[in-house]
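A single protein chain has been removed from this complex, and every other one stays in its place.
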Amino acid sequence: MTHTATTWLRTFAAAVLAAEPDLTALDQATGDGDFGANMAGALRLVQSDLDSLPPGAADGEVIAVAARVFLDKVGGTSGPLFGLLFQELAAAAGDGLTSDALATGAAKGLAAIQRVGEAEVGDKTLVDALSPAVDALRGCPDDLASAFAAAASAAESGAESTAGIRARRGRASYVGDHAVGVSDPGAVAVGLLFRAGA
Amino acid sequence: MTHTATTWLRTFAAAVLAAEPDLTALDQATGDGDFGANMAGALRLVQSDLDSLPPGAADGEVIAVAARVFLDKVGGTSGPLFGLLFQELAAAAGDGLTSDALATGAAKGLAAIQRVGEAEVGDKTLVDALSPAVDALRGCPDDLASAFAAAASAAESGAESTAGIRARRGRASYVGDHAVGVSDPGAVAVGLLFRAGA
Amino acid sequence: MSPYFAASPDSLVDDGLAGFALAHADLVHLIPDPGYVTAAAPSPGRVVALVSGGGAGHEPLHAGFVGAGMLDAACPGRIFASPHNRQIYEASRAVAGSGGVLHVVKNYTGDKINFGIAAERLQHDGIRCARVLVDDDLATDSADIAVGRRGTGATVVVEKLLGAAADQGLDLDALVALGERVAAGSRSLAVATAAHTSPATGSPAFALPAGQLEYGVGIHGERSGSTRPLTDPASLVADMADSLVIALGLIPGDRVITVVNGLGGTTPLELYGVHHHLAAALADHGVTAQRHLVDSVVTALDMRGFSLTLTRTDDDLTALWDAPARTAAWKA
Partner (left out) sequence: MSPYFAASPDSLVDDGLAGFALAHADLVHLIPDPGYVTAAAPSPGRVVALVSGGGAGHEPLHAGFVGAGMLDAACPGRIFASPHNRQIYEASRAVAGSGGVLHVVKNYTGDKINFGIAAERLQHDGIRCARVLVDDDLATDSADIAVGRRGTGATVVVEKLLGAAADQGLDLDALVALGERVAAGSRSLAVATAAHTSPATGSPAFALPAGQLEYGVGIHGERSGSTRPLTDPASLVADMADSLVIALGLIPGDRVITVVNGLGGTTPLELYGVHHHLAAALADHGVTAQRHLVDSVVTALDMRGFSLTLTRTDDDLTALWDAPARTAAWKA
C-alpha cells in the first residue's frame, strides 16, 4: 500500500508548490507573508526524503517522513502544527492508510494542534478547515478516495468561511479589518492536503 | 539708488523661490538634487537680512548683504560661487549699480568663480551662462535695464545650451548620458539673476 | 528578481549568517546545520545560559547580541518564520550551564510552539529550561487579540539586562523573575510610512498612500489595524510617548530606559530626531530617561518606520544596563 500514501503526499507537494504564490499572497494580506515559502520549502524536503525511502515502505512510514521533516526541519507556526498532524496520521496509518485511519489520524492531529495552539473554530486558523474535515470523516464510507473527497470539501468550505472572519488567533489577529475578506492560508493548505488524496 | 539693488535682489529671490521645484528637478536629473533647496534657503536669508538693512543703504552695501549670506551661511558648490559673484558685484556697485558696474562686477565674479572652480565654457556649469552674460555686458549701452536684459538673454541661451552637453565638471559629470538633454540648474539660476534686473 | 542582494530568500539568510560568522569570528561560532550561533567567548560567571531566536529579517536581532554579557546562543529561522525546535534544542544543549537554559521568547504563536517543543526535549534530557516571554507591543494590547501582545523592541532590553544578571551567577528562577519584571515593565509602539519589500515577491508587502502612516505595526511587516495621516514627528512622538506612559502607569519621578529603534529603512538622522522629540515628550511627563539606545536593532527587513520602547528602571536595572557586553551589535 506504499503507493497510496506516497501518491497522496507527492500530489500534496505538487499542489502546494503550484499554489505557493497564492499562499504567499494570502499570508501577506493576513499575516507576515512567509507561509508560502515555509510550506514550499518543507514539501521540497519531503519530496526528496520520499525519493530515498526504500520501496515497499508502509503508509505509516511514508507519512512519518513528512512528520519528521515538518517537526524537525520546519519552523514558523505552520511547520510544527502540520508536523503534529502528520505524526498522528502516520501513527494511525500503520501498515495501510484506510479511511478509518484517516479519520482517526486527522482527529488526533486536530486535538494535538488544539492542545498546542489553543485555537477554536472561528479563530481564523487552519482549525477552521481541519475541524469540519474531521467531522466529515467521522462515519464516512470505507472508501479512502471518497473519505478524502468528503474531507476536502468540508475543509475547503471551512477555509472559505475564514474569509468572513476577523481573526482572534494567528497573525491575522494583528491586522484587524485588513484580514476580513481574505481566507486563512493555513486553512487553504489543509484543503489542499485532503484534496490531494481525493 | 538703494531701490535698484534691493528691487533686483528681491525680484531674484522671488524668482528662485518660485522656481525651486524646477531647480530641484534639474539638479535631481543632473546631480544630487540639493540645488533648489540650497538656493531657496540662501535667498530666504537674503530677504530677511535685506529687511533689517537701514533705508538708504548704497547699492554696494545691499549687494554685500547677499555676498555675506552666500559666503558665510550657504554651503554646497553654489553657495560660495554665487557668494564670490555677489562679492565682486558689491565691490563694483559701490554707491550705485550702473551698467558699467554690472559689467565689471560680473566679469570679476566670473574670473573668481573660474579661479576657484576651474570650469571652462562647455563644462556644463553656471559658467556657461555667466560667461556669455559677461560678454554681452561688455560695451553695452549705459542703460542698466537694457544691460540686464542683454545679459539675461545671453545667460538664458547659455543655460539652454548646457542641455546638449555631456558634463565634464560639476556633479552632472558623474551621471554620464543621463544629464544630456537637461539644462544645468546653476546656469538656469544665473539666467534668473540677470532677468530679475531687466 | 527582488531588489534584495540575494539569490533567493533562503540564501539571504544563509549567506547573511555565513558572512556574519566570518566577520565576527572572534565573537561567534556558526553551526549551519541545524542553524544556530553560539558565543565564542561566553561570560565566565554564568550558571544559566541565555538562548533566544526568532524569524530572520530582524537583524541584528538576535545573533548580533550573542557574546559575553548578553546571549549564549541565538537561533535564526527563515525570514519572518520561527526557528524549528531542533535548532533551539541543539543550541540549548550546546550552551546549557549547570543551572540550565533560559529561553527569551518573543510572544508569537510559532515561537512559543517551537521553543516549547525544544523545552520539552531538553527537560526530557534532564536539562532545566525556563522561558521569559517578551510581550511589549502596545498596539496588540486588545481584547480582540487572544494571543496577547507581540514581542518587539523590548527584546533587546530584556536580553541585555538578563545577560548582565546571568553574568552575576543568578539561577534560573531568579532570572525568570527578573525577566518577567523587565518584560512587564516594558511597552513599545511602532509606526511605518512604507512597508518592507517582500523577499518572496520583490514588491512592497502592502501599499500605503503617500502622506499616510501605519500606526501600530509589528516587526513582521504586517500592517496595523490603523492608518492615519502622517503628522509632524514632534507631535507623533509625543502621542506615542503619551500612550506608552499611560500603559506603564508612569508618574513624575519614574525612571525609564528608552529605545528608539529603526525598522530597517529609516535613516540615523530620523532616529536621532525621534530621540530628540522623545526626550522632550518624557520631560513633559516628568519621567526621567535614564538610559537610552538609538539604533536599528529590531528591524523588519527594509521597512520605513521606527519603534519606541520604554522600560521602567531602577538603580539595579540601570546597573545591569551599564554592565559591559561584547557582541557584534551592542552599542549603547
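Per-chain residue numbering starts at 1, and chain names A, B and C are given in the order in which the chains are listed.
The rule is short, and it goes like this: contacts are C-beta pairs under 8 Å (C-beta built on N, C-alpha and C of every residue); 3 or more make two chains touch, one makes a residue touch a chain.
What you see is a predicted model, and the numbers here were worked out from it, not measured in a lab.
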Legend entry - Contact list for the unshown chain, restricted to visible chains: B, C
Legend entry - Candidate in contact with the missing chain, chosen from C:Leu236, C:Val256, C:Leu310 or C:Ala325: C:Leu236
Inset, instruction - Return the single residue from C:Thr38, C:Asn114, C:Thr140 or C:Thr193 that touches the missing chain. - result: C:Thr193
Inset, instruction - Identify the residues of chain B touching the omitted chain, counting contacts across the whole complex. - result: 21, 24-25, 28, 31-34, 36-38, 41, 71-81, 116-118, 123, 166, 168-171, 173-178
Legend entry - Sites on chain C contacted by the missing partner chain, in the whole complex: 1, 3-7, 11-13, 15-20, 22-23, 56-57, 59-60, 64, 193-194, 202, 210-211, 230, 232-234, 236, 264-277, 279, 292, 294, 299, 301-302, 304, 306, 328, 331
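We adopt the following convention: only the chains that are shown with their structure count from here on.
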Legend entry - Where chain B and chain C are represented by their mean Cα positions, the distance between them in whole Å: 52
